[in-house]
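Yeah, one chain of the complex is gone here, protein chain that is, but the others are all in their spots.
Take a look at chain A:
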Amino acid sequence: MKKTRWIAGITSLVLIMGLATGCGNSSNSSAANNESPAKGNGATSASPVTLKMWGGVPPESGPQEVIDNWNKEHPEIQVEYVRFVNDDDGNLKLDTAMITGQDVDLFVNYTISHASKRVESGLALDLSTFTDYNIDEKMGIDAESWKIDGKYYGVPTTKSPFFIALNKEALDAANLPVPKEWTWNELREYAKKLKTGDQYGFIQNMEPFVDPIDSVLSQEGYAKADGTSNLDHPLVKQWLETLNGMMKDDKTTPPLGEQLTSKMPVEQVFLSGEVPMLNIGAWLLRSSNNFTDFPRDFTIAFAPVPRLAEAADDYVSRGGLGDYISINAKSKKQEAAWEFLKWYSDGGMSPMAAGGRLPASKDANQDDAVKSLIGDKSDSYDLDSLMYVMFDNQTPTYVRSLPQEVMDLRSQEYEKYFLDSQSLDQTVQAMVTRHNEYLKQNK
(Lines give C-alpha, C1' and ligand atoms only; values in the text may rest on other atoms or scores of the structure.)
Protein backbone atom coordinates (compact mmCIF):
# COMPACT_ATOMS: atom_id res chain seq x y z
CA MET A 1 0.00 0.00 0.00
CA LYS A 2 2.59 2.43 1.10
CA LYS A 3 4.77 1.33 -1.72
CA THR A 4 2.18 2.06 -4.41
CA ARG A 5 1.66 5.49 -3.00
CA TRP A 6 5.35 6.08 -3.12
CA ILE A 7 5.53 4.98 -6.74
CA ALA A 8 2.59 7.18 -7.64
CA GLY A 9 4.26 10.10 -5.95
CA ILE A 10 7.46 9.57 -7.86
CA THR A 11 5.61 9.19 -11.12
CA SER A 12 3.73 12.40 -10.71
CA LEU A 13 6.89 14.13 -9.66
CA VAL A 14 8.61 12.94 -12.79
CA LEU A 15 5.69 14.10 -14.88
CA ILE A 16 5.70 17.52 -13.29
CA MET A 17 9.43 17.78 -13.73
CA GLY A 18 9.02 16.80 -17.33
CA LEU A 19 6.50 19.56 -17.86
CA ALA A 20 8.62 22.03 -15.99
CA THR A 21 11.77 21.24 -17.91
CA GLY A 22 9.76 21.35 -21.13
CA CYS A 23 8.70 24.90 -20.37
CA GLY A 24 12.09 25.75 -19.03
CA ASN A 25 13.76 24.60 -22.18
CA SER A 26 11.62 26.64 -24.44
CA SER A 27 12.08 29.78 -22.40
CA ASN A 28 15.80 29.16 -22.27
CA SER A 29 16.06 28.76 -25.97
CA SER A 30 14.03 31.87 -26.70
CA ALA A 31 16.21 33.81 -24.34
CA ALA A 32 19.22 32.49 -26.18
CA ASN A 33 17.68 33.60 -29.43
CA ASN A 34 17.14 37.08 -28.17
CA GLU A 35 20.61 37.21 -26.87
CA SER A 36 22.59 36.04 -29.81
CA PRO A 37 22.04 38.95 -32.19
CA ALA A 38 22.85 41.40 -29.43
CA LYS A 39 26.03 39.54 -28.65
CA GLY A 40 26.89 39.47 -32.33
CA ASN A 41 26.44 43.19 -32.64
CA GLY A 42 28.64 43.80 -29.67
CA ALA A 43 31.49 41.64 -30.87
CA THR A 44 31.64 42.48 -34.57
CA SER A 45 29.81 45.62 -35.56
CA ALA A 46 29.75 44.50 -39.21
CA SER A 47 27.51 41.51 -38.60
CA PRO A 48 25.04 41.57 -41.47
CA VAL A 49 21.37 42.38 -41.31
CA THR A 50 19.32 39.52 -42.68
CA LEU A 51 16.18 40.38 -44.58
CA LYS A 52 13.45 37.93 -45.42
CA MET A 53 11.58 38.53 -48.63
CA TRP A 54 8.39 36.57 -49.34
CA GLY A 55 7.44 36.13 -52.97
CA GLY A 56 5.35 33.80 -55.09
CA VAL A 57 7.79 33.09 -57.90
CA PRO A 58 9.74 29.85 -57.58
CA PRO A 59 13.34 30.74 -56.62
CA GLU A 60 14.79 29.09 -59.70
CA SER A 61 12.78 31.33 -62.06
CA GLY A 62 14.74 34.43 -61.18
CA PRO A 63 14.53 35.42 -57.51
CA GLN A 64 17.49 33.28 -56.46
CA GLU A 65 19.71 34.88 -59.06
CA VAL A 66 18.50 38.34 -58.06
CA ILE A 67 19.29 37.91 -54.38
CA ASP A 68 22.57 36.14 -55.11
CA ASN A 69 23.61 39.20 -57.11
CA TRP A 70 22.61 41.49 -54.26
CA ASN A 71 24.19 39.42 -51.53
CA LYS A 72 27.51 39.40 -53.39
CA GLU A 73 27.58 43.19 -53.60
CA HIS A 74 26.16 43.90 -50.16
CA PRO A 75 27.76 41.81 -47.45
CA GLU A 76 26.17 44.05 -44.80
CA ILE A 77 22.60 43.33 -45.89
CA GLN A 78 21.86 39.71 -46.71
CA VAL A 79 18.53 38.80 -48.25
CA GLU A 80 16.80 35.47 -47.95
CA TYR A 81 13.98 34.54 -50.29
CA VAL A 82 10.99 32.64 -48.95
CA ARG A 83 8.57 31.33 -51.50
CA PHE A 84 4.84 31.18 -50.85
CA VAL A 85 2.51 29.73 -53.44
CA ASN A 86 0.35 32.54 -54.74
CA ASP A 87 -3.03 30.92 -54.02
CA ASP A 88 -5.51 31.06 -51.14
CA ASP A 89 -3.43 28.88 -48.85
CA GLY A 90 -0.17 30.62 -49.67
CA ASN A 91 -1.53 34.10 -49.09
CA LEU A 92 -3.11 32.93 -45.86
CA LYS A 93 0.28 31.61 -44.79
CA LEU A 94 1.91 34.96 -45.51
CA ASP A 95 -0.83 36.88 -43.70
CA THR A 96 -0.63 34.60 -40.70
CA ALA A 97 3.15 34.90 -40.58
CA MET A 98 2.90 38.67 -40.54
CA ILE A 99 0.06 38.88 -38.03
CA THR A 100 1.88 36.60 -35.63
CA GLY A 101 5.05 38.65 -35.95
CA GLN A 102 7.33 36.20 -37.71
CA ASP A 103 10.23 37.53 -39.73
CA VAL A 104 8.82 39.00 -42.90
CA ASP A 105 10.57 42.14 -44.04
CA LEU A 106 9.48 42.42 -47.64
CA PHE A 107 6.55 40.78 -49.35
CA VAL A 108 5.09 40.74 -52.83
CA ASN A 109 1.39 41.45 -53.40
CA TYR A 110 -0.02 40.10 -56.63
CA THR A 111 -3.44 41.72 -56.51
CA ILE A 112 -4.75 45.03 -55.27
CA SER A 113 -7.35 43.29 -53.15
CA HIS A 114 -4.65 41.40 -51.24
CA ALA A 115 -2.57 44.55 -50.90
CA SER A 116 -5.42 46.65 -49.59
CA LYS A 117 -6.40 44.02 -47.01
CA ARG A 118 -2.83 44.15 -45.73
CA VAL A 119 -2.81 47.93 -45.72
CA GLU A 120 -6.07 48.00 -43.80
CA SER A 121 -4.61 45.85 -41.07
CA GLY A 122 -1.51 47.96 -40.84
CA LEU A 123 0.95 45.44 -42.23
CA ALA A 124 2.31 47.45 -45.15
CA LEU A 125 4.54 50.43 -44.57
CA ASP A 126 3.51 53.76 -46.06
CA LEU A 127 6.38 54.39 -48.44
CA SER A 128 5.91 58.15 -48.54
CA THR A 129 8.02 58.18 -45.37
CA PHE A 130 10.97 57.64 -47.68
CA THR A 131 11.60 60.68 -49.83
CA ASP A 132 14.53 59.59 -51.96
CA TYR A 133 12.61 57.61 -54.54
CA ASN A 134 9.79 58.99 -56.65
CA ILE A 135 7.60 56.07 -57.61
CA ASP A 136 5.42 58.09 -59.99
CA GLU A 137 8.42 59.38 -61.85
CA LYS A 138 10.19 56.06 -62.07
CA MET A 139 7.29 53.83 -62.95
CA GLY A 140 5.18 56.19 -65.04
CA ILE A 141 1.47 56.86 -64.97
CA ASP A 142 0.51 53.19 -64.81
CA ALA A 143 1.70 53.09 -61.20
CA GLU A 144 -1.24 55.31 -60.29
CA SER A 145 -3.66 52.37 -60.13
CA TRP A 146 -1.65 50.87 -57.26
CA LYS A 147 -2.22 53.83 -54.98
CA ILE A 148 -4.27 52.80 -51.99
CA ASP A 149 -6.12 55.73 -50.41
CA GLY A 150 -3.86 58.00 -52.42
CA LYS A 151 -0.60 56.56 -51.11
CA TYR A 152 1.95 53.98 -52.13
CA TYR A 153 2.24 51.09 -49.71
CA GLY A 154 4.50 49.25 -52.07
CA VAL A 155 6.43 49.60 -55.28
CA PRO A 156 4.86 48.12 -58.39
CA THR A 157 8.00 46.64 -59.89
CA THR A 158 7.08 44.77 -63.03
CA LYS A 159 5.47 45.44 -66.31
CA SER A 160 3.10 42.62 -67.00
CA PRO A 161 1.65 42.77 -70.46
CA PHE A 162 -1.24 40.58 -71.50
CA PHE A 163 -1.60 39.57 -75.12
CA ILE A 164 -2.82 37.08 -77.67
CA ALA A 165 0.05 34.83 -78.73
CA LEU A 166 -0.18 33.80 -82.35
CA ASN A 167 1.30 31.07 -84.48
CA LYS A 168 2.90 33.24 -87.18
CA GLU A 169 3.17 30.46 -89.75
CA ALA A 170 -0.49 29.52 -89.34
CA LEU A 171 -1.51 33.15 -89.80
CA ASP A 172 0.66 33.51 -92.89
CA ALA A 173 -0.80 30.36 -94.38
CA ALA A 174 -4.30 31.78 -93.94
CA ASN A 175 -3.20 35.17 -95.24
CA LEU A 176 -4.00 36.95 -92.01
CA PRO A 177 -1.90 39.90 -90.80
CA VAL A 178 -0.75 40.25 -87.18
CA PRO A 179 -3.21 42.80 -85.79
CA LYS A 180 -2.11 45.87 -83.83
CA GLU A 181 -5.62 46.56 -82.57
CA TRP A 182 -8.76 44.54 -83.03
CA THR A 183 -12.17 43.60 -81.68
CA TRP A 184 -13.51 40.33 -80.34
CA ASN A 185 -15.61 39.99 -83.48
CA GLU A 186 -12.50 40.18 -85.58
CA LEU A 187 -10.81 37.62 -83.38
CA ARG A 188 -13.84 35.39 -83.84
CA GLU A 189 -13.38 35.59 -87.63
CA TYR A 190 -9.67 34.82 -87.27
CA ALA A 191 -10.50 31.79 -85.18
CA LYS A 192 -12.93 30.51 -87.82
CA LYS A 193 -10.38 30.93 -90.59
CA LEU A 194 -7.60 29.33 -88.58
CA LYS A 195 -9.62 26.35 -87.43
CA THR A 196 -8.58 23.14 -89.10
CA GLY A 197 -10.65 20.00 -88.86
CA ASP A 198 -11.53 19.13 -85.28
CA GLN A 199 -8.91 21.42 -83.79
CA TYR A 200 -9.74 24.69 -82.10
CA GLY A 201 -8.72 28.07 -83.49
CA PHE A 202 -8.38 29.88 -80.17
CA ILE A 203 -7.76 28.95 -76.54
CA GLN A 204 -7.51 30.98 -73.38
CA ASN A 205 -5.62 30.79 -70.17
CA MET A 206 -8.19 31.02 -67.35
CA GLU A 207 -6.38 33.88 -65.64
CA PRO A 208 -7.13 36.58 -68.24
CA PHE A 209 -10.35 34.84 -69.35
CA VAL A 210 -12.71 37.39 -67.84
CA ASP A 211 -10.58 40.47 -68.60
CA PRO A 212 -12.79 41.84 -71.41
CA ILE A 213 -15.51 42.54 -68.82
CA ASP A 214 -13.08 44.17 -66.45
CA SER A 215 -11.68 46.28 -69.24
CA VAL A 216 -15.14 47.79 -69.69
CA LEU A 217 -16.21 47.99 -66.06
CA SER A 218 -12.91 49.32 -64.72
CA GLN A 219 -13.76 52.41 -66.77
CA GLU A 220 -17.53 52.55 -66.50
CA GLY A 221 -17.64 51.49 -62.88
CA TYR A 222 -18.68 48.17 -61.33
CA ALA A 223 -21.58 49.95 -59.71
CA LYS A 224 -23.97 52.39 -61.31
CA ALA A 225 -24.51 55.91 -60.04
CA ASP A 226 -27.33 54.69 -57.78
CA GLY A 227 -25.04 52.15 -56.13
CA THR A 228 -26.47 49.06 -57.82
CA SER A 229 -24.48 46.56 -59.83
CA ASN A 230 -23.34 47.45 -63.32
CA LEU A 231 -22.85 43.84 -64.36
CA ASP A 232 -25.81 44.14 -66.73
CA HIS A 233 -23.79 46.45 -68.95
CA PRO A 234 -24.57 45.67 -72.63
CA LEU A 235 -20.93 44.83 -73.31
CA VAL A 236 -20.99 42.16 -70.60
CA LYS A 237 -23.82 40.50 -72.48
CA GLN A 238 -21.93 40.89 -75.70
CA TRP A 239 -18.89 39.18 -74.23
CA LEU A 240 -20.99 36.27 -72.97
CA GLU A 241 -22.68 35.87 -76.33
CA THR A 242 -19.51 36.12 -78.38
CA LEU A 243 -17.67 33.46 -76.41
CA ASN A 244 -20.72 31.24 -76.22
CA GLY A 245 -21.05 31.47 -80.00
CA MET A 246 -17.41 30.54 -80.39
CA MET A 247 -17.81 27.55 -78.09
CA LYS A 248 -21.07 26.14 -79.41
CA ASP A 249 -21.76 27.47 -82.95
CA ASP A 250 -18.30 27.97 -84.39
CA LYS A 251 -16.65 25.32 -82.22
CA THR A 252 -13.49 27.38 -82.48
CA THR A 253 -12.73 27.46 -78.76
CA PRO A 254 -13.17 24.66 -76.19
CA PRO A 255 -16.43 24.54 -74.22
CA LEU A 256 -15.72 25.91 -70.77
CA GLY A 257 -16.83 22.78 -68.93
CA GLU A 258 -14.37 20.66 -70.83
CA GLN A 259 -11.55 23.12 -70.35
CA LEU A 260 -12.11 23.50 -66.62
CA THR A 261 -12.54 19.90 -65.64
CA SER A 262 -9.69 18.62 -67.73
CA LYS A 263 -7.50 21.49 -66.46
CA MET A 264 -6.40 21.96 -70.05
CA PRO A 265 -2.67 22.79 -70.21
CA VAL A 266 -3.16 25.68 -72.64
CA GLU A 267 0.50 26.68 -72.88
CA GLN A 268 1.42 23.20 -73.97
CA VAL A 269 -1.47 22.96 -76.42
CA PHE A 270 -0.43 26.23 -78.02
CA LEU A 271 3.30 25.55 -78.07
CA SER A 272 2.85 22.14 -79.64
CA GLY A 273 1.22 23.93 -82.57
CA GLU A 274 -2.22 22.38 -82.08
CA VAL A 275 -4.06 25.66 -81.63
CA PRO A 276 -2.83 28.84 -83.35
CA MET A 277 -4.10 31.56 -80.95
CA LEU A 278 -3.76 31.82 -77.17
CA ASN A 279 -4.98 34.51 -74.79
CA ILE A 280 -2.34 34.76 -72.08
CA GLY A 281 0.20 37.02 -70.37
CA ALA A 282 3.93 37.47 -70.25
CA TRP A 283 4.49 34.29 -68.24
CA LEU A 284 4.05 32.36 -71.48
CA LEU A 285 7.69 33.20 -72.17
CA ARG A 286 8.74 30.96 -69.29
CA SER A 287 7.42 27.96 -71.23
CA SER A 288 8.09 29.16 -74.75
CA ASN A 289 11.80 29.63 -74.02
CA ASN A 290 11.95 26.06 -72.78
CA PHE A 291 12.44 23.95 -75.88
CA THR A 292 13.19 20.83 -73.88
CA ASP A 293 9.74 20.48 -72.36
CA PHE A 294 7.89 22.37 -75.06
CA PRO A 295 9.52 21.65 -78.42
CA ARG A 296 8.22 24.09 -81.00
CA ASP A 297 8.70 24.54 -84.71
CA PHE A 298 6.91 27.85 -85.35
CA THR A 299 7.42 31.55 -84.72
CA ILE A 300 5.36 33.25 -82.04
CA ALA A 301 3.86 36.62 -82.93
CA PHE A 302 2.00 38.84 -80.47
CA ALA A 303 -1.20 40.85 -80.71
CA PRO A 304 -2.87 43.03 -78.10
CA VAL A 305 -5.97 41.65 -76.38
CA PRO A 306 -9.02 42.61 -78.47
CA ARG A 307 -11.69 45.02 -77.28
CA LEU A 308 -15.44 44.49 -77.10
CA ALA A 309 -16.62 47.91 -78.28
CA GLU A 310 -16.24 48.85 -81.92
CA ALA A 311 -14.70 52.22 -81.12
CA ALA A 312 -11.08 52.15 -80.02
CA ASP A 313 -11.24 55.46 -78.14
CA ASP A 314 -12.22 54.34 -74.68
CA TYR A 315 -10.48 51.01 -74.71
CA VAL A 316 -8.11 50.15 -71.89
CA SER A 317 -6.28 46.87 -71.74
CA ARG A 318 -5.23 44.87 -68.72
CA GLY A 319 -1.64 44.98 -67.80
CA GLY A 320 0.10 47.94 -66.43
CA LEU A 321 2.27 47.12 -63.51
CA GLY A 322 2.38 44.22 -61.11
CA ASP A 323 4.42 42.58 -58.33
CA TYR A 324 3.65 45.25 -55.75
CA ILE A 325 6.42 44.88 -53.18
CA SER A 326 5.70 46.16 -49.69
CA ILE A 327 7.78 46.52 -46.57
CA ASN A 328 6.34 45.00 -43.41
CA ALA A 329 5.31 47.87 -41.16
CA LYS A 330 6.30 45.78 -38.14
CA SER A 331 9.76 44.99 -39.45
CA LYS A 332 12.69 46.43 -37.51
CA LYS A 333 14.88 46.50 -40.57
CA GLN A 334 12.91 48.88 -42.73
CA GLU A 335 15.86 51.02 -43.79
CA ALA A 336 17.76 48.01 -45.07
CA ALA A 337 14.63 46.66 -46.74
CA TRP A 338 14.12 49.98 -48.47
CA GLU A 339 17.69 49.97 -49.80
CA PHE A 340 17.15 46.53 -51.25
CA LEU A 341 13.76 47.45 -52.70
CA LYS A 342 15.16 50.46 -54.54
CA TRP A 343 17.96 48.40 -56.02
CA TYR A 344 15.52 45.64 -56.94
CA SER A 345 13.14 48.01 -58.72
CA ASP A 346 15.84 49.85 -60.62
CA GLY A 347 17.02 46.82 -62.49
CA GLY A 348 18.24 44.44 -59.81
CA MET A 349 15.26 42.33 -60.79
CA SER A 350 16.37 41.90 -64.41
CA PRO A 351 16.90 38.13 -64.09
CA MET A 352 13.17 37.86 -63.35
CA ALA A 353 12.51 38.78 -66.97
CA ALA A 354 13.28 35.20 -67.95
CA GLY A 355 9.93 34.36 -66.39
CA GLY A 356 8.15 37.18 -68.23
CA ARG A 357 8.53 39.87 -65.54
CA LEU A 358 9.98 42.98 -67.14
CA PRO A 359 11.25 45.76 -64.87
CA ALA A 360 8.90 48.72 -64.87
CA SER A 361 11.34 51.38 -63.76
CA LYS A 362 12.59 53.76 -66.42
CA ASP A 363 16.06 53.44 -64.94
CA ALA A 364 16.23 49.72 -65.53
CA ASN A 365 18.12 48.60 -68.57
CA GLN A 366 15.43 47.38 -70.96
CA ASP A 367 17.90 45.72 -73.31
CA ASP A 368 19.20 43.52 -70.52
CA ALA A 369 15.67 42.64 -69.63
CA VAL A 370 14.69 41.79 -73.19
CA LYS A 371 17.82 39.70 -73.45
CA SER A 372 16.89 37.62 -70.46
CA LEU A 373 13.26 37.61 -71.57
CA ILE A 374 13.86 35.83 -74.86
CA GLY A 375 17.31 34.48 -74.17
CA ASP A 376 18.95 32.76 -77.11
CA LYS A 377 15.60 31.99 -78.68
CA SER A 378 15.09 35.35 -80.42
CA ASP A 379 14.79 33.62 -83.82
CA SER A 380 11.63 31.93 -82.71
CA TYR A 381 9.78 35.15 -81.94
CA ASP A 382 8.38 37.82 -84.22
CA LEU A 383 10.35 40.65 -82.65
CA ASP A 384 8.37 43.57 -84.12
CA SER A 385 5.10 42.46 -82.62
CA LEU A 386 6.86 41.41 -79.41
CA MET A 387 8.31 44.89 -78.92
CA TYR A 388 4.93 46.35 -79.79
CA VAL A 389 2.90 44.52 -77.15
CA MET A 390 5.63 44.75 -74.52
CA PHE A 391 6.76 48.35 -74.87
CA ASP A 392 5.34 50.45 -77.68
CA ASN A 393 1.60 49.90 -77.40
CA GLN A 394 0.22 53.16 -76.03
CA THR A 395 -3.21 51.85 -75.04
CA PRO A 396 -3.93 52.89 -71.45
CA THR A 397 -4.05 50.05 -68.95
CA TYR A 398 -5.93 49.03 -65.84
CA VAL A 399 -5.05 46.71 -62.98
CA ARG A 400 -7.62 44.23 -61.76
CA SER A 401 -8.90 45.39 -58.40
CA LEU A 402 -12.14 43.49 -57.96
CA PRO A 403 -12.61 41.69 -54.63
CA GLN A 404 -12.32 37.90 -54.80
CA GLU A 405 -15.93 37.42 -53.73
CA VAL A 406 -17.20 39.31 -56.75
CA MET A 407 -14.79 37.55 -59.09
CA ASP A 408 -16.12 34.24 -57.79
CA LEU A 409 -19.80 35.01 -57.90
CA ARG A 410 -19.37 36.31 -61.41
CA SER A 411 -17.50 33.24 -62.60
CA GLN A 412 -20.00 30.89 -60.96
CA GLU A 413 -22.81 32.51 -62.89
CA TYR A 414 -21.09 32.72 -66.27
CA GLU A 415 -19.97 29.12 -65.93
CA LYS A 416 -23.63 28.17 -65.60
CA TYR A 417 -24.31 30.09 -68.80
CA PHE A 418 -21.47 28.57 -70.81
CA LEU A 419 -22.54 25.15 -69.55
CA ASP A 420 -26.10 25.73 -70.79
CA SER A 421 -27.62 25.58 -67.32
CA GLN A 422 -29.13 29.03 -67.55
CA SER A 423 -30.02 31.53 -70.26
CA LEU A 424 -28.22 34.76 -71.02
CA ASP A 425 -30.82 36.91 -69.27
CA GLN A 426 -30.95 34.66 -66.22
CA THR A 427 -27.18 34.82 -66.02
CA VAL A 428 -26.97 38.58 -66.14
CA GLN A 429 -29.87 38.80 -63.70
CA ALA A 430 -28.21 36.39 -61.27
CA MET A 431 -24.90 38.23 -61.44
CA VAL A 432 -26.60 41.53 -60.74
CA THR A 433 -28.65 40.16 -57.85
CA ARG A 434 -25.68 38.54 -56.17
CA HIS A 435 -23.45 41.52 -56.78
CA ASN A 436 -26.08 43.83 -55.28
CA GLU A 437 -26.25 41.55 -52.29
CA TYR A 438 -22.48 41.83 -51.96
CA LEU A 439 -22.54 45.61 -52.32
CA LYS A 440 -25.17 45.86 -49.61
CA GLN A 441 -23.17 43.57 -47.34
CA ASN A 442 -19.94 45.51 -47.77
CA LYS A 443 -21.15 49.07 -47.78
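One rule holds in what follows: contacts are C-beta pairs under 8 Å (C-beta built on N, C-alpha and C of every residue); 3 or more make two chains touch, one makes a residue touch a chain; residues count from 1.
Basically, contacts and distances are computed from a predicted model.
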**Study point:** Identity of the absent chain, which is to be given by its UniProt protein name, from "ATP-binding cassette domain-containing protein", "Sugar ABC transporter permease", "Molybdopterin synthase catalytic subunit" or "SufD family Fe-S cluster assembly protein"
**Key:** "Sugar ABC transporter permease"
Exercise for review: With the full complex in mind, choose from A:Gly122, A:Pro234, A:Pro295 or A:Pro396 the residue touching the hidden chain.
Suggested key: A:Gly122
Check your understanding: Which listed residue (A:Leu260, A:Val316, A:Ala329 or A:Leu439) would be found touching the missing chain in the intact complex?
Key -> A:Leu260
Point to revise | Residues in chain A touching the chain absent from view | key: 1, 5, 8, 12, 15, 88-89, 92, 95, 99, 117-118, 120-123, 255-258, 260-263, 404-405, 408, 412-413, 415-416, 419, 421, 434, 437, 441
